[in-house]
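A single protein chain has been removed from this complex, and every other one stays in its place.
Chain nomenclature is as follows: A and B, assigned in order of appearance, with residue numbering initiated at 1 for each chain independently.
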Amino acid sequence: MKKKFLCLGLIAALCGAMTACGSSAGSSSVSSGSASGTVTKVSGDAFKLGASGPLSGDASVYGIAVKNAAELAIDEINKKGGIQFELNFQDDQADTEAAVNAYNTLADWGMQVSLLTVTSGSGQSVAPLYKQDNIFAITPSGSSTAVIYQDAENNKDPYGNIFQMCFTDPNQGKASADYLAEHTDLGTKVGIIYRNDDNYSTGIYNTFVAEAKEKNLKIVSTGTFTKGATDFSVQIKQAKDAGADIVFLPIYYQPASLVLQAAKNAGYTPTFFGCDGMDGILTQDNFDKSLAEGLYMLTPFSADATDEKTQSFVKAYKDKYGETPNQFAADAYDAVNALAQALENSDVTPKSSTDDITAALTKQFTSMTFQGITAPGDITWNENGEVSKEPRAIVIKDGAYVSAE
Amino acid sequence: MKEKFKSNRNSTVSYSLVIALFIILSIMSGAGLLGRKYSSLLVPVCCYIVAAIGLNMNVGISGELNLGQAGFMSLGAFTAVIVAGALNFHGVTAPALVLLICIVCGTLIAGFLGWLMSIPVLKLEGDYLAIVTLAFGQIIVNIINNVYLGIDENGLHFSFVNNSIQMQEDGKMLISGPMGATGVNTASSFLAGFLLVLISLIVVYHIMNSRNGRAIMACRDNRIAASTVGINAVAEKTLAFVISAALGGAAGALYGMNYSSFAATKFDFNLSILILVYVVLGGLGNMTGTIIATTLLVVLPEVLRFLSIYRMLIYAVVLIVIMIVTNNQTIRLRLKNLRQNKKESGKGAKTNG
Partner (left out) sequence: MQFLSYLISGLGLGSVYAIMALGYSMVYGIAKMLNFAHGDIIMVGAYVAFFAISGAGMPPAVAILLSVLVCTVLGVVIERLAYKPLREASSLAVLITAIGVSHFLENGALILWGADSKFFPSNIFPQGGPTIGSLTISWLTIITIAVCCVIMILLMLFVGRTNTGRAMRACSEDKGAATLMGINVNAIISLTFAIGSGLAAIAAVLLGSTYPSISPTLGAMPGIKAFTAAVLGGIGSIPGAFLGGLLLGVIENLSKAYISQQLSDAIVFGVLVVILLIKPAGLLGRKVSEKV
């Protein structure tokens, strides 16, 4: 009985704590924001920029990259004067439920603009909430069409206030198939290995297959795997036995490096072809670069690009975090800068209502062109929130990225 | 007689706790004291409480370790999505009605499949039984991950492994494989969650205090002895297993109708373990404890948000420390002594526990 009273006391205390947090949302959340690594605490005139992504769990590599790059971009923007940002980045563990909690935390904090989420699944679950509260969001890396369309099957009913910095998955699948159809010297018989419980991978796979049919690409084998898989010997063996001379890998670089290892073990040397998730493969500590020799990928960003913008970003990122930025970081950096540019060109201030900010940003994004580090040329958006930019084809030669053409 | 009285008092404590919490939280939420963050946790907390009460029926009352409760939740959740999709498509949109039908269907489906699974599962004992429930949990998630289901004017369209659904213009996908359920109209509310918790408590307490309940507990304490006095151990354990699965399904249905999109991978092994943690922390067979533990552990990670990257680390430490403090004999004894001393000085301010 006593134990129960103790527990009841605990609950009461907790309720108290919750109220404290709830009622003094302003002050306590700002301090929590700064504790979770938010950059500058700008007094007063800063736009409250919210974001959520996995900072713990097995997808945290992407969340941390986005958080780091966003902080870097905001540091630079705030130093310039003019538009000021205050970032609150919440952990959502790449989990749909945690993402909703993170969204509500941000809403309590008074978020005005947002980077939505890092992963597609989370983005999909909070997008209706963003629509409901009419807050403008641009996701650096949530590439599924379900993030920007309410009816993702038919690409109908866009949310309208949610934009993407990265290519949508279908676009990547289509672009990959087109590239392979044009470059038949790489090979003509395609094997595919994709992760069938992941919407990034499945999204690319589906459009790739549809487009490949159109372009008369021959798909000779299809292998799948699920979260946490480590053994790819069967998938590789099937591709090898089917005589595939190209293996398409619409997957992230961590499983991809295991696929490459399995191919090496099997003495199988086709041309491997990946999408933007493949970027980062060379940055793994101690990676055996010979594995990735001759690997092609379509990616918006390469850390080895020689243009000034990319180089200064890569240098600043390396100086600050001691790692080479990957494509997630680059997309986040661009997303924040695009937001800054759009806010610069509109007449809203941090004191404006979120409805005004959202209206102004939507207008800016659908009309402006932006130049960043994730495309060689101009970047534009259509009214559905889809980005239009030129993908780069990259091939790895002697352990470094080289433009493929 | 004393035993009966005690269990009645247990249930009274549970009911009054739930009702009190509901009233307090409703008022707080209504007055805007909770903020969106905590208000949005109210329904998930109810889901997890129902799932945990169900699991406690199995683990605590019946004494069989079950590592697959999340699988039953996913059955309930996806059933709810299908039913809600079909209802919405045919113009039924009243949230209360949709939710009610969804929860009933989710409960029935999960309960039925739970019954099917109990046939092989209950042939085993101990850790072997546990691993088979784990296996079923994995199998359910793996299968749902490959289900594609859409609805249009011709009815439901189903395809497995590869999406080959061709639909009419007005068609709508309800479940699309790894992307899970999308675009459901949410219908859950805290009131519904509260009622569901109350109903599951009534069900569980009713069974616990019935002849069946005593038989289940007798089987837990000594299966052979129970069999010798004519109790059909398998039948009793099946009852507990099915109730547990059905409550898991009800919880899942409530969960599914609270989020507009979720994938099957949400209901993986880790979620099963999480619900088990609520049950064990709350105390085996102790429903009040389960409610308290679930509430605390769902809210804890949110309260710890200010710790940033150290959040889950601290959560783990808290979990270990609580387990040691509540289960270590020496510490418990010391706490008890401490309280007794306090009571003597406080002249029995509270009734004896």
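Here is the rule we use: contacts are C-beta pairs under 8 Å (C-beta built on N, C-alpha and C of every residue); 3 or more make two chains touch, one makes a residue touch a chain.
Every value quoted in this text rests on a predicted model; they were computed, and no experiment measured them.
Student: Using the definition of touch stated at the top, determine which of A:58, A:182, A:214 or A:390 touches the missing chain.
Tutor: Answer from the full complex: A:58 touches the omitted chain.
Student: Kindly state which of the options A:233, A:312 or A:353 is in contact with the chain not pictured.
Tutor: Residue touching the chain left out of view: A:233.
Student: I'm checking contacts with the chain that's been left out. Which of A:285, A:347 or A:398 qualifies?
Tutor: Per the contact definition at the top, the residue touching the missing chain is A:285.
Student: Can you tell me which of B:22, B:48, B:136 or B:205 touches the chain that was removed from the display?
Tutor: From the options B:22, B:48, B:136 or B:205, the contact with the absent chain belongs to B:136.
Student: Given the full complex, what residues of chain A touch the hidden partner chain?
Tutor: Contact residues on chain A toward the absent chain are 56-58, 60-61, 63-64, 196, 223-231, 233-235, 237-238, 241, 254-255, 257-258, 261, 265-267, 280, 283-288, 323.
Student: With the missing chain put back, which residues of chain B would touch it? List them for me.
Tutor: 59, 65, 120, 123-125, 127-128, 131-132, 134-136, 138-139, 142-143, 145-146, 161, 223-225, 269, 273, 276-277, 280-281, 284, 309-310, 312-313, 315-317, 319-320, 323-324, 326-331
Operating definition for what follows: only the chains that are shown with their structure count from here on.
Student: If you average the CA atoms of chain A and of chain B, how far apart do the two points sit, in angstrom?
Tutor: Distance between chain centres, rounded to whole Å: 33 Å.
Student: So in the complex, the part of chain B that touches chain A is made up of which residues?
Tutor: 13, 17, 21, 24-25, 28, 32-41, 44, 142, 145-146, 150, 163, 172-173, 176-180, 182-183, 259-266, 288-289, 292, 295-296, 299, 302-303, 305-309, 311-312, 339, 350-353
Student: Looking at the complex, which residues from chain A come into contact with chain B?
Tutor: 1-5, 7-8, 10-11, 14-15, 17-19, 21-23, 25, 31-32, 35-37, 55-57, 90-91, 95-97, 100-101, 104-105, 107-108, 121, 124-125, 128, 144, 146, 150-153, 196-199, 202-203, 206, 226-227
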